[in-house]
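A single structure is presented below for examination.
The complex appears here without one of its protein chains, the remainder shown in place.
Presenting chain A:
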Amino acid sequence: MNVAMKWEQFERYQPAVVKMITKSLEKGRISHAYLFEGQRGTGKKAMSLLLAKSLFCLNRSGINPCNDCRNCRRIDSGNHPDVHVIEPDGQSVKKEQIEMLQQEFTKMAVESDRKLYIIEHADKMTTNAANSLLKFLEEPRPGTVAILITEQYHRMLETIISRCQVFSFKPIPPVLLANYLEEQQISPHIAFLAAHVTNNREEALKLSRDDWFAQARKIVLQLYETLKKNDLQALFFIHDQWLPHFQEKEQIDLGLDLLLYIYKDMLHIQLGQVDKIIYRDRLDDLRQWSLSCSQRQIVKSMEMILRAKARLNTTNMSVQLLMEQLILDLKK
């Protein structure tokens, strides 16, 4: 999935985190549990795998793994028997998954004397799973390293956080990312939006080159225009355009983000912060729109979109109902 990874590569984006991890690698003082916390695309997963490789690599040069030995290659392909990566099974990380991990760790390592586990989206652990893990974190065995990854630090149990060494990954400034995308021949209006949607360079590039994303942008802007005019029309628009285009959960989530940015932009205009505007090519329209609503209204609308986003991720509500309700709420 990636070319040879090295710690130096991450230094530009996450100087503080890289410095702390590399120092502890140099000194051989690896903690028993880490919590990598930060926005999507800030390199948490990549760095956790790099740390795994640095620990398991057979011919490490300094602190960097060779990326070519049996162990490095197997960590990349997910086949190393002593490195376990747990991802949410559906909506959440289930108790059974943690139990399996626990059983695995009652035994000696398969090949080496070290064991490492990575839990992605650790905030999505069910309460039961989190409590099982807690017991496990409390009594670490020698040679065991845990890396928990989360985008939502505040959803983690206090008791888990207090048992981990926390590394906060800083978001990459969108302007930097947008500039990078423009260098890659991406048109500015797409680049700027993509840079806000994700923090990951590869992902942003992929999105920008995807027709789906350009189309999504168009639909969201159209939706807002329709919404301005007539609420009944907006409901039809949802059926004809929105629902067929945004199908997967992640896509809907992204669509709601795009909608949120419109309101954000209007707020920025009202506050006179024109440099922060995301939909730059529509500046005139935005100015026009922002005249017709108060700050309070905008903030309230943003709140509704955020609530819809939360519902989308935490409940099994039908998407159609969710969108219809949002439209009616926004119109009020």
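Definition applied: a contact is a pair of C-beta atoms (placed from the backbone, for glycine too) under 8 Å apart; a residue touches a chain by one contact, two chains touch by 3 or more; residues count from 1.
Note that in this section contacts and distances are computed from a predicted model.
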Among "ABC-2 type transport system ATP-binding protein", "NADH dehydrogenase subunit G", "Beta sliding clamp" or "MucB/RseB-like sigma(E) regulatory protein", UniProt-listed name of the chain not shown: "Beta sliding clamp"
Which of A:S31, A:N59, A:Q102 or A:Q233 contacts the chain that the document leaves out: A:Q102
Among A:E111, A:E202 or A:E303, residue touching the chain not depicted: A:E111
Hidden partner chain, touching residue among A:P15, A:G62, A:P81 or A:P173: A:P81
Chain A residues that touch the omitted chain in the full complex: 70, 73-74, 77-81, 84, 99-100, 102-111, 113, 141
